[in-house]
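Sharing a structure here in structure tokens format.
Every protein chain of the complex appears in place save one, which is left out.
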Amino acid sequence: MKEVFVLAEHRQGELRDVTFEMLAKGMELSQKTDTDLTVVLLGHNVEKFAKKLTDHAKRVLVIDDARLENFNAETYQKVLTHLISERKPTLTLVGHTAFGVDLAPSLATELDLPLATNCIDISFEGEKLVVVRQVYGGKVNVKASLRKSESYIVTLRPATFEAKGTKPQGGEVIKIAPPFSDDITYKRFIEYFQPPAGDVDITAADIIVAVGRGIKDVDNMSIVEKLAEAFGGVLACSRPIVDKGWLPNDRQVGTSGKTVKPKLYIAIGISGQFQHISGMKNSDLIIAINKDPKAPIFRSADYGVVEDLFEVVPTLSDRLLEGKR
Amino acid sequence: MNIIICVKHVPETAEAEIAIHSSGKKIKTEDLVFDINEWDNYALEEAVQLKEKHEGSVTAITVGSEAADSTLRKCLARGADKAIRLTDKAFEGSDSYVIARILHKVIQDLPFELILTGAQAGDDGYAQVGVVLAELLGIPHATMVKKVEPLKGFVKVNRELEGGLEEIMEVKLPALLATQTGINEPRYISIMGIRKAMKKEIQVLSLKDVGLTEEEVGESGSWITVEKMFIPPVEKKAEILTGGVDEITTKVVETLRGKGLI
Partner (left out) sequence: MNFELTDEQTTIKKAAREFCEKEFTPELALEFDEKEEFPMELYRKAAKLGFTSMRFPEEYGGQGYGVLEDCLVTEEMCRVDPGLGVAVTLGTLMFPDGLLKHGTEEQRRRYIPPLCTGEKICAAAFSEPEHGSDITRMDTIAKKGGNKWVINGSKEFITNAPFADFFCVLCQTDLKVTPSHRGESLFAIDRGTPGLDVTKLNGKMGIKPCVTGSLSLSDVKIPETNLIGELNKGFYYALELFDGTRIAVAAEAVGMAQGALERALNYAKERKQFGSPIIQFQGVSFKLAEMAMKIETARLITYKAAWLYDQGKMDPMITAMAKAYASRVAMDVTDEAIQIHGGYGYLADYHVERFHRCAKITEIYEGTTEIQKLTIIRSLLKRGFS
């Protein structure tokens, strides 16, 4: 029986959401192509994960070894090269995460298998594998096909596929001995590092005023600070603001920053790249202010204001302050 | 420390209007401004800072048309010592796997301890050229790099993970690092830098010089082929508030008040 592989992703004792998102998509694909869904789980002392994953797939391949405790592209690649050559899955799904991007391209190169990265959709059209990707910061979608192969590797964008609950699959756990004998030679994991937290915890806020590239200059930050204050909320931002050093990185919302779910999220001058959206899309109410009517942020917002932020924001602050008096 | 940086000349689209070309397979680029890919800009700065600290040289390489010379000139003006442009009609339609193969053919003959690339390109966002290139060269790599500290025989890096967390890894040299944005503060181009850059020649190599066949590059050599590009369908669209600024802000305040948010 042919298989679809899903590479389980876990970190610091927890299975990551992307694993279940991939399993949901993987289940759909395996049903359509009449293949088995198999989870590949690499780690150390991961019985608990394996058990949980049996609910989601036909089988769980477990490779348990101390050298696999933390993610390491070198050791992961050794194991996966072996497994894929051996079992020839139709498709291997990997998360387009900090782990996935470090692993999938070199794995595909070593195996000489076609790879598509950062996909937001995937389907088989006959034997052809077709994916949808986003380019130009989410402003354009691309439908693309992969070179014909008996096995493909695809990385899926996190927070894109819904992790649906399924009836327990009662999958079988199969333990496999680590297929490498030599030690890790090139790459060594040292430790995790959590940059020191600041005084504001944006994940605890009910109202978030978030600012992006559109603010243009550090000197303009005062107008959004004032708005956050008028709302009694906190100021957060998208990545460019942190890259420029205008706000500390614990104020960043998005994939590489924090995930927030406030009651009100106001996005100001934020175009809405997926990395940002994935960190705020579950907010109760989203209002976006952006000059560009085609900015992707309007696809995720409840209300949109297509105006110059430098006019809207100060007026809105004044209006709120008036109301308070 | 000899460093190679792989850079890409890309259109700036963050604030531009984008239209699809009539072929349906690319965007119209006539009215767009091109510049060095944002991620590569940080890689360039990192390379130059490392050179200034540890001596050696920086070589910038790109696969692109003559227009990409302006990006290479920028690299030279900001402190790169050499620049190479890989150009051939046959390269058109190449995906990032092929780009990595082209780069590999040239880089394998160059002396280096470190290769730096941006973690991804702002246009196609594959995030894979660097890692494929490292595998082809048989050297280790690290992506999403936020901090680089070269030590004897290896380099200590911080990789950016999700949620603000970082992991610290040691990677044996020679290695390839794909850098994140925000890793440093890219410097301005100085007039002195421009003067130096203009005196340097950009080495141009073609398919033949690179040593690949026509089948191995372009669409035929690629893993992935674009079938069509389209403006994404609107799944959930915001209700756009209209009127003047005054009217809009009033609507916002009323809506929020109605929902008990203020």
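Should a chain be cited, it is by its letter among A and B, assigned in written order, with residues numbered from 1 in that chain.
Basically, a contact is a pair of C-beta atoms (placed from the backbone, for glycine too) under 8 Å apart; a residue touches a chain by one contact, two chains touch by 3 or more.
Everything numeric here is computed off the predicted structure, so don't read it as measured data.
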item: From B:His54, B:Arg195, B:Lys208 or B:Lys237, residue that would touch the chain that is not displayed; value: B:Arg195
item: Contact footprint on chain B, counting only the chain that is left out; value: 69-70, 73-74, 77, 188-192, 194-195, 197-198, 244
item: Footprint left on chain A by the chain that the document does not show; value: 217-220, 291, 307-308
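Throughout what follows, only the chains that are shown with their structure count from here on.
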item: Centroid distance [mean C-alpha coordinates] between chain B and chain A, Å; value: 20
item: Of chain B, residues touching chain A in the complex; value: 11, 13-15, 17-18, 20, 27, 97, 100, 119-120, 122-128, 130-132, 134-136, 139-144, 156, 158-172, 175, 180-182, 185, 222-232, 234-241, 245-246, 248-250, 252-253, 255-257, 259, 261-262
item: Touching residues on chain A, where the partner in the complex is chain B; value: 11, 16, 70-74, 96-99, 101-102, 104-106, 108-110, 114-118, 130-131, 133-147, 158, 185-195, 207, 213, 231, 239-240, 242-245, 249-250, 252, 255-259, 263-264, 271, 285-288, 292-294, 296, 298-307, 311-312, 315-316, 319-320, 323
